[in-house]
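Only one protein chain is missing; all other protein chains are in place.
Note that the chains take the letters A, B and C in the order they are written out, and that residue 1 is the start of every chain.
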Amino acid sequence: MAVAEFTTPLDLEKIRADFPILARPVHGKRLVFLDSAASSQKPRQVIETLVDVYETSYANVHRGVYYLGARATERYEGARDIMTGFVNANDRREVIFVREATEALNLVAYAYGRTFVGPGDAIVATEMEHHSNLVPWQFLAQQTGATLHYLRLTDDGSLDPDSQQRLAAIENVKLVAVAHVSNSLGTINDIPALATWAHERGAVLVVDGAQAAPHRPVDVQALGCDFYALSGHKMCGPGAGILWGRAELLEKMPPFLTGGEMIRTVSLEKTTWNDLPWKFEAGTPAIAESIALGAAAQYLQGIGMEAIEAHEHALTAYAYDVLDGISGVTQYGPKPPNRAGILSFNVGKVHPHDVAQVLDSEGIAVRAGHHCTQPLMRRFDLQATTRASVYLYNGRDDIDALALGIEKVKRTFSV
Amino acid sequence: MAVAEFTTPLDLEKIRADFPILARPVHGKRLVFLDSAASSQKPRQVIETLVDVYETSYANVHRGVYYLGARATERYEGARDIMTGFVNANDRREVIFVREATEALNLVAYAYGRTFVGPGDAIVATEMEHHSNLVPWQFLAQQTGATLHYLRLTDDGSLDPDSQQRLAAIENVKLVAVAHVSNSLGTINDIPALATWAHERGAVLVVDGAQAAPHRPVDVQALGCDFYALSGHKMCGPGAGILWGRAELLEKMPPFLTGGEMIRTVSLEKTTWNDLPWKFEAGTPAIAESIALGAAAQYLQGIGMEAIEAHEHALTAYAYDVLDGISGVTQYGPKPPNRAGILSFNVGKVHPHDVAQVLDSEGIAVRAGHHCTQPLMRRFDLQATTRASVYLYNGRDDIDALALGIEKVKRTFSV
Amino acid sequence: MDDFYRENILDHYNNPRNHGHLDHPSAAAEGVNPLCGDELAVELEVHDGVVTDIRYSGRGCAISQAAASMLSDVVKGKPVDQLAQIGKEDVLEELGIPLSPIRLKCAMLSVGVLKVALSELTGEPLPPEWNDPSDGIEWKSA
Partner (left out) sequence: MDDFYRENILDHYNNPRNHGHLDHPSAAAEGVNPLCGDELAVELEVHDGVVTDIRYSGRGCAISQAAASMLSDVVKGKPVDQLAQIGKEDVLEELGIPLSPIRLKCAMLSVGVLKVALSELTGEPLPPEWNDPSDGIEWKSA
């Protein structure tokens, strides 16, 4: 079988030099980091931003009359402007800083869900969702008396059009929740089409962008969705993320977390809420982290989200073919080109923990397990898979190392 | 009037050398940072921990079989052990990482409040609470049909025993919420006595430790409370904090945020929860931030929480006397020694914004406003105050600079 | 930073021009910045399309009060249709100091209130930059 040729628009050597951790050997071997879907490594531009904030511009935000307070506020709100551009929102008030996608999705489940979903209503999710875009809706359904329905998958791990047609009959759908990109299979969902489908039913579309936003240009206006969640730690940033939501919706939602910052006036009897976006940012935000998330977004934009997408696209095609050429390896999910940079596979009957352990001995970091998608695993009658995921700092050499590592797995376990 | 003598057990010069930002002039003047109650500065030990995690040990936690995953998990769970010791919890399962005190208090309000407080029940808070320990209970009362009562204050800003007696008649009290230390007045509340009072009524005691934990030894077992919230950013750490809660209570609470990590098993129909503490840590935690919070706690412990308390105690007494000696200055709150390191005052009729602005021109950072305690301000018929708060890196020179700055305010505004 | 409170700011703060109330205002409005508690009310007397008198009242920091006093001097005697031109820059120019975002809100309270009063007078909608829901300031026409 021919292996896809690999060419990339990125200057890999230059990019790798930005990531200090990649220069440190693991078990005496070069680190081959193929677990960015779980969390990415950080470039020095982001690390240095954290240091710089703490060394030159740190104070609490929004209230300080003094120099450092003004400086910190400026940088924090500046990061919001960067993130507004990063997802192409048309209004900075729509960008809410959170810890990660999970908090963003819970914010929607609590503040929107507990207000606009009730008994007899329906919620639609998919069988491929990460637990963070599944359990909040189960919990919401359980607490409100709504019913949760699932879009099923075809055998190659795409949303099944037949299932969508069957679900079309369901009434009172109030909310549809779907991943932009599946973290277990690399499936890329057609968000504009799902937005139309949801809106035709009078439902809002919540998109879990955790696996998409780090890897491809995101334009929430073009996607047509109503909420979009992303995690900074998967896109070269620290422990901060954003929820984007349409202002009309955010405005009619009650707050989620309450406390300082998100209020306008407080009396012993009654409290009025602050304006967007601060209505949803109770307490002291993760200040330096949010600023560094802005730095991460700028770092990625500096390289170019289109270029990163093209790079991963090419590398994924190459990797898929390489794995396909190894006897005993079974891959799951859609075939490239319709696939994001996530490779999910098994080696014979070897348990993925053992695969990952052998690979670790070669300095190769991959994930083994259910990847927080237990229903998806059950759908394919799997206990677990090994998952290798690529990012802007991975190259052909990483995939070739993975292939050699898999050969060692096969030797070790006589596959 | 005699000014209290100031002696300190701390080696101030050494401590200041740990905080890079203190070496950077503001408006050409030495930075006199007196706003640590809003958020503290960070020592290089904490900044370096962040850098070190990202450069040597970063990966997502809990699932990774590979070296970096194991290393990150070890450091993250190690930070939990440090924080367990920091508040003297007797079980690490009782320590939940959150972003800040506000999130911790909301966790209790949602997961405990929405389960164990209902119509006809009562919640008791105090008039001195920060909005973050007030609005969550208002919101809870409003959503559950419970009634919120307030312990009132005496003129010196202490909890009024008469008010406590009046409230003693209220039935069905399910939850009492109180600050360990008031952020506006420096009042130190008698938590063990309040715990007894709450428990006699069958209520749980929620303590907002945001202004206490950074400044004095905290022993949740000796305090006798049921929940304790703290913010890392106020104790030399980054954007991470903890909620401590009694295991018996945490165990019978449903989760708050749901998603990855906090589950045991997920099927399309049903989900079971993970064990403590992970049941309350949905999604990817703030990994490096939590590890750096551990480093901050160790930094403070290295200096000694008793020594820090003694230092601030002496400095507060000194500062109180110095301000008392400036004509036109009105101070609020209890007199030292019964007072934490927070000085709240006004200069004649000059608006606190103007006070803070003039002080800023001298490199002095203080807060001006309602300090997220609007009900407290109303109680004392104030629009706002100027607040100077001290920490381990402040010394007599800072207070003397403040006094000179206030003289400039008086000259500027002819007080 | 030493001349943040320049002579003219302190002069207007200590000797406010046009402070108080009118007996028969043609239009009036108030604004509150709940973030710091500053309050400001403006009353206008208009004859034949000209602002013949103006009064402001309220409480707040020196910047908000001085800005109100300065603005009242500028407005008095001007034709109403010229006042639509007055904007943030004019206030900043009068104050003559650089302001951080938080102090900018103090400075802009009076001109915002003026805009509300003018829109009441002319029936024209409030210009969008004075109606930004994210600036945290609440306006109402009296």
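Going forward, a residue touches a chain if its C-beta (ideal position, glycine included) is under 8 Å from a C-beta of that chain, and two chains touch if they have at least 3 such contacts.
All of these numbers come straight from a predicted model, not from anything done at the bench.
Participant: List the displayed chains that the omitted chain touches in the full complex.
Facilitator: Across the whole assembly, the hidden chain touches A, B.
Participant: Looking at the whole complex, which of B:T7, B:Q221 or B:T265 touches the chain that is not displayed?
Facilitator: Residue touching the chain left out of view: B:T265.
Participant: Decide which residue listed in A:Q143, A:Q164 or A:Q357 touches the omitted chain of the complex.
Facilitator: Hidden-chain contact among the options goes to A:Q357.
Participant: Quick one: say which of B:V3, B:A17 or B:A70 touches the chain that got left out.
Facilitator: Only one listed residue reaches the unshown chain, and that is B:A70.
Participant: List every residue of chain B that touches the chain not included in the displayed model.
Facilitator: Residues 62-65, 69-70, 73-74, 77, 92-93, 264-265, 274-277 of chain B touch the chain that is not shown.
Participant: Identify the residues of chain A touching the omitted chain, counting contacts across the whole complex.
Facilitator: 27, 350-354, 357-358, 360-361, 368-370, 383-384, 412-414
Convention: only the chains that are shown with their structure count from here on.
Participant: Using only Cα atoms to place each chain's centre, name the chain farthest from chain C.
Facilitator: A
Participant: Where the CA atoms of chain A average out and where those of chain B average out, how many Å apart are those spots?
Facilitator: Measuring from centre to centre gives 32 Å for this pair.
Participant: I'd like to verify one number: the distance from the centre of chain A to the centre of chain C, where each centre is the average of its C-alpha atoms, in whole angstrom.
Facilitator: Distance between chain centres, rounded to whole Å: 47 Å.
Participant: Give me the residues of chain B that touch two or more other chains.
Facilitator: 27, 353, 357, 360, 368-369
Participant: Please set out, as single numbers or ranges, the residues of chain C touching at least two other chains.
Facilitator: Touching at least two other chains: 35, 103.
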